[in-house]
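I have a structure here, written as structure tokens, and I will follow up with some questions on it.
Every protein chain except one is present and positioned as in the full complex.
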Amino acid sequence: MLRIWASAELAIACAAVVAIFLSVLWQVISRYVPALNWPEVGEIANYSLIVLTFIMVGYLIGNNGHIVIQVIDYVAKGRAARMAVKAVSSACTAVICALLAWEAFELIQAYPNRRTAALEIPIWILYAVPLLGFLSGTVRAIVRIFQAGHPDPLFDSAEAR
Amino acid sequence: MILELWMVGLVITLLLLIRVPVGLAFIGPSLWWALADGNSGGFALKTAFDGLNSFPLLAVPLFILVGVMANRLGVADRLYEFCLAALARVRGNLAYVNIGTAVGFSWMSGSALADVAGLGKIEVPHMVKAGYPYRFAAGLSASSALISPVMPPSIPAVIYAATATVSTGALFAASVVPALLMAVGLCVYVFVWTARRPDMVSVPFDRQRLRTAAIGTIGPAFVPVILLGGILSGTFTPTEAASVAVLLMIVLGLIYRTLTPRVLLQSLRETAVITGGIGLILASAALLGLILTRAHVSRDVAELVTSVSTEPWAFILMVNIVMLILGTVVDAVAAILVTVPVLLPIATSLGVDPVYFGVVLILNLMIGLLTPPVGSVLFVTASVTGRPVEEVFRGVVPFLIPLVAVLALISAFPAISLWLPHLLGF
Partner (left out) sequence: AGCSTQDNAPTAEGENPRITLKIGSSQPETQPNFYCGMKLLKERIEGQNLNLTLDLFPNSQLGPDAERFSSVQAGDIDIDLQGGSAMSTAFPKIGVLDAAYVFNDVDHFFKWADQNGQDFFKEFNAATDTTIVDAWYFGMRTFTATKPIRKPEDLAGLKIRFPNTPQFLANAKALGANAVAIAVEELYLALQQGVAQGQENPVVATHAQKFDEVLKVASLTNHQVGTHYVVVSDKTLDKMNQAQKDGLFKAIRDIRAENRKCVDDETKKVLDGWRADSGRTVVEIDQVDRQAFISKAETYFNTYFKGADLELYKSVRAAA
């Protein structure tokens, strides 16, 4: 179940990379072919980066792929100590993600009518992306609390699936 | 105020220490502070969200994609082969090849990790086989990888430029000479090292091999031409140049017949994963930065700094010391995002050029990538060569001498960084 969810998140993020590439390229080309001039592409590119970032939150928590600071590994050597660190860390992560999901929900309610400047996309649709991302992050972090006994496999971005 | 700002700093530090993802460790306490300060529910997320809404930042995923593709499409291998053929007869040739390939690849890659992951995997075993000690090989590969994030295109430069609102093009131009100086510094060290090692044999020179290898690098040579040439001639802006570089990689992949749908998909996945990690830090640092601004932290730090000295050189010296220390424990992107809003106003008020300041800041933080406890280049080098981190670090230590020397040179003489952007009219 989480596997399918993860591949959906990664697929959306990949689509966002493609969208960023194509829209920025479009902006270059349209400067030389004025007929293609469509100022809205800048907005597509910017919101794609936002979508990419927030949709990947849960995926990266689930796969131990976020940028973390590994100092504790030098201190906590024993199995019990590592287990405790992982459990506490995951619990904190879950709380922060849950708070952010709540904030996303607040934003959706706070700006029912606001739209983006160029494409006039209702802004609440865009705030739904962090809502999904942080809900997914909360679930992933809770799952990690229960997996605290297992050491994390090293995450390799080159092999991301 | 209900909650003091230093408590936010304390909680962030605690969260970072227990391995909470950097981005979330920044957001959590900031969110709590913002609510306690009477802001609306949603303030924290909205600020983080808006922080990503910046055109210059779009260069980040695009330059990551360029570096990832250059690795996967065999471009790195071609550069290596060319340097190998060209430097065949030089004593200690594999060491110079290592540096030369790093310089070539640095034009295609914006971060150090793509470098060690791709090139380190090939070079270290090669050097070990040719009789170089593992520590020397690993230390050199890790150190030469630092040229990538300094030479344009550079992800730290893009992020600094966006945060400091200076021209990305100017920062790119200012980074070229410092990046080359790093290469020179490493070469000097290699020269001194090989002088005492007459046993470091070379291989026969093969004209045909060099010609074939040279033809193989014609395509990749277009990348720096298009990047800097395109930016300087006004064909496109730095962000747009990134998309053109991706296009060029696709064309090269089609010509070399290495661009399969599988390679393309895996490149996209790798880019998405890396960007997602950096993106969350970008977003969270926007929130932390706004909180520091609203609390006028820059003003307070400025008072502290100027009470010590108002000389620009003293300020730069302080920045060097603080950043070298910070760089050992904090991720470079996060460090740029958090320190620039605080330090840049001070730098400007002391008459320090913001472009030069950016070059110094980036160089400092890049050296931190080589040092424990938090040094991603160290970890990746250890992981791709299958040896312990401690051993890689022992190998890195001697190379810190030329790197810190170059840093001192660049800090002491702003003209080293600034003459090229000035020449080009930035």
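As written, the chain order gives the labels A and B, with residue 1 at the start of each chain.
The criterion applied here is as follows: a contact is a pair of C-beta atoms (placed from the backbone, for glycine too) under 8 Å apart; a residue touches a chain by one contact, two chains touch by 3 or more.
Because the structure is predicted, anything quoted here is derived from the model rather than measured.
Engineer: Using the definition of touch stated at the top, determine which of B:S30, B:S154, B:S167 or B:T194 touches the missing chain.
Structural biologist: B:S167
Engineer: For the chain left off this view, which of A:A15, A:A110, A:A128 or A:A158 is in contact with it?
Structural biologist: Checking each option in A:A15, A:A110, A:A128 or A:A158, the one touching the absent chain turns out to be A:A110.
Engineer: For review purposes, identify every residue of subunit B that touches the missing chain, sorted by number.
Structural biologist: Against the left-out chain, subunit B lists 39-40, 42-43, 46-47, 50, 53-56, 161-162, 165, 167-170, 231-239, 290, 293-294, 425-426.
Engineer: For subunit A, which positions touch the chain that isn't shown here?
Structural biologist: 27, 31, 34, 37, 39, 42-43, 110-111, 113-118, 120, 123
To be clear about the criterion, only the chains that are shown with their structure count from here on.
Engineer: I'd like to verify one number: the distance from the centre of subunit A to the centre of subunit B, where each centre is the average of its C-alpha atoms, in whole angstrom.
Structural biologist: It comes to 23 Å between the two C-alpha centres.
Engineer: In their complex, what parts of subunit B are in touch with subunit A?
Structural biologist: 15-25, 27-28, 31, 40-46, 49, 52-55, 57-58, 60-62, 65, 117, 236, 239-240, 242-244, 246-247, 265-266, 268-283, 329-331, 333-334, 372-374, 379, 383
Engineer: Subunit B touches which residues of subunit A in the complex?
Structural biologist: Per the stated touch rule, the residues are 10, 13-14, 16-18, 20-21, 24-25, 27-28, 31, 42, 45-47, 49-50, 52-57, 59-61, 65-72, 74, 85-86, 88-89, 92-93, 95-97, 99-100, 102-104, 106-107, 110, 126-127, 130, 137, 154, 157-158, 160-161.
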